[in-house]
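Every protein chain but one is kept in place in this view of the complex.
Which chain is which? They are A and B, in the order written, and residues in each are numbered from 1.
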Amino acid sequence: MASILLKNVVKSFGSFVGVQDMNLDVVDEEFLVLLGPSGCGKTTTMRMIAGLEHPTEGEIRIGGALMNDIDARDRDVAMVFQGYALYPNMSIYENIRFPLRMRQVPKAKHDDLIRRAAEMVELGPFLDRKPGALSGGQRQRAALARAIVRQPQVFLMDEPLSNLDAKLRASMRVQIKHMQRELKVTTVYVTHDQIEAMTLADRIVIMNKGVIQQIGTPDDIYSNPANTFVAGFIGSPPMNLIAGTAQNGTFSAAGVKVPCPASLSGNITLGIRPEDCQVGGDNLQGQVYGVEPTGDITYLTVRTANKNIEIKAGREFRAPIDSAIAVGFDTTRLYFFGEDGNRVGVK
Amino acid sequence: MASIRKSGGDNLLVRYIILVSWTLVCVVPILWFLTIGFRPRTEIIVPEPIYWPTWSLDAWRLLVSDWPIALYLRNSVVAVAGSVVIDLVLAIPAAFALARYEFKGREDIGFYILSTRMMAPAIVAVPIFFLFRNIGLLDSVWALMLIYAAINLSLVTWIIRSYMLDIPKELEDAARTDGAGDLTILWEIMIPACLPGIITAAVIAAIFAINEFLFTLLIASTSKAYTMSVALANFTGGSDGVIYNAIALVSFIAFAPILILVILIQKHLSRGLTMGAVKG
Partner (left out) sequence: MLVAARLCRSKSMAHLSQKLEKGAAKAAPAAAVYSVRRPRSAAAKKMFPYLLVGPAVLYLLAITLYPGLFAMYQSLFVVKFVNWSWAGLGNYTRIVQDREFWAALGNTAIIGGLSLSLQTIIAMTVAFFCYRDPFVRGWRIIFLMPMLFMPSAVAFIWKLAFNDGRVISDLLMSLGLASNNVDWLSSVWLARLTLIVADVWQWTPFLFIIFVGALQGQDEEIEEAARLDGASWSSIFWNISLPMMRPIIVVAVTLRGIDITTMFTNVYIMTQGTPGGATETMSYFIYRQGFRMFNFGYASAASVLMLLITIVVAQTIVKRAFKSGKS
């Protein structure tokens, strides 16, 4: 129920710069995901929004109000942590009640609010238990209940699903998204898992080494990666990146030849997604390095000039290791990146 | 059988010979001393040791009639319990600061607190004696309480600090975003979460306080402030020499509660004894 604005925010720890000159505008009621490898500054960014860290430079505003000097306890922000951070000595009921007590919500309202929050995450029968007596998924839901009980201006979620097993993660994902839509609370979500990012986000912010690489909708990020980092980070398996040279409308590298915009020349990196390659064609020559059937599709790894190229082949594709293979690319879905890693040759 | 083999020492016979021998070393003196408590005085200090005594409750009668044993017991309890309370009140905030805040001189302050544990009581014995004499606290249980608290303060601080370091920082962050202030975090989150550490520290401090001898000897100059530990050294009766059966009884009166306390915190004992440096 509030927008979040980061303006020229810098956070340094001694000589190490955690977040560099960051500008970010989170729209009211938006679900924004910060995505990046560990150490990219995404958690630091979130902690600054929470007030657990203070920016070295720049401004942080929530709902338009300057937050720089406001302590975490005085910002109307709820956070869900990776390790759930449930208070071990309190029952689930007391855990959910804690933020109400801290914010001087009248006692008479506590019970009703707590039960409603618990209801929302289907935790009703477990209110009397201690966190230690709950499973991982239940603890996660308790942490969510504690966050939603006071209807904060902003939800912050720091890798909330990373301690859960794959199956539970998928169902919690849906639950979180549903809840956010229902409560309409501006949410910032930190993860290193691109599936979570793609499925949950209205917009994704991809970060690396303290710098925003790209901001966009999941579709946008997938179809129009701004640079090689984003291209190589998103997608499973990620986009193949092949270094080579462009000249007179042709890109070539060892064993690879594709058409490219005539405007390109010099050292260029070609990007092609595994699903935009097919067996048979004349764009790439190599040897079969590995074949991994998964049931619905077969992952094929082709080796050419000391580089492995990932390809999603048909479900029945099989080939002996080291056999020669030719690969064709969907030439309408080629990406080119310049020497600085940024996308080039876009019409 | 498999589980017995799966253990330190390849040779079972050697292992059990060693373990049983050390058991005898530990237990026999204790059992023998227990029998001393129930012997008549005439059968203790004799040219030829008597291994099968005639049982008697002499010592008990003596304690009740000649020595204010209840007073010694009360002195011990008051001084020890009071000192532990002082320690906890001072140590918990200090441990919290040392474990959770960045501030200039933190390392040095922490080490200073630790180093007071290294100081031999004898070093400060003379000045402390003068100090308490000047403020008129000689021969008082209050003085003992203050001294015991000082002796154990470093230990209690460091043990609790170690347990606080183990509490995930997330918990504190969560409380902060939930709206809690520093003192609320300490009171509602940290203290309950490291309760085992606090109990361990309290028990170990209590044991060391019960054991304290030198300061008590100096400060408690008459039996008014004697604790159990020092009262023992005064169970002598002129020509009778040391009155061992009374000593033995009093020893066991103190031993019983200590044993119970220690069994209670067994899992935390080695961590507590090393002031938190060793976990497990």
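Just so it is clear, a contact is a pair of C-beta atoms (placed from the backbone, for glycine too) under 8 Å apart; a residue touches a chain by one contact, two chains touch by 3 or more.
These numbers come from a predicted model, not from an experiment.
Among B:57, B:167, B:199 or B:214, only B:214 touches the chain that is left out of the view. When the full complex is taken into account, the listed residue touching the unshown chain is B:30, out of B:30, B:70 or B:85. Annotation: of B:57, B:81, B:114 or B:167, B:114 touches the absent chain (contact as defined above).
For subunit B, the list of residues touching the undisplayed chain reads 3-4, 6-10, 14-15, 18-19, 22-23, 25-27, 29-30, 32-33, 36, 44-49, 89-91, 93-94, 96-98, 101, 103, 106, 109, 111-131, 146-147, 149-150, 153-154, 157, 179, 182, 207, 210-211, 213-214, 217-218, 228-230, 232-233, 241-242, 244, 247-248, 250-251, 254-255, 258-259, 262-263, 266, 269-271, 273-275, 277-280.
Note that in this section only the chains that are shown with their structure count from here on.
Distance between chain centres (mean CA atoms), subunit A to subunit B: 54 Å.
If you check the complex, the residues on subunit A that touch subunit B are 47, 50-52, 71-75, 77-79, 81-83, 85-90, 98-99, 102-103, 146, 156. Those residues of subunit B lying in contact with subunit A across their complex are 168, 170-171, 173-181, 184, 188-189, 192-193, 195.
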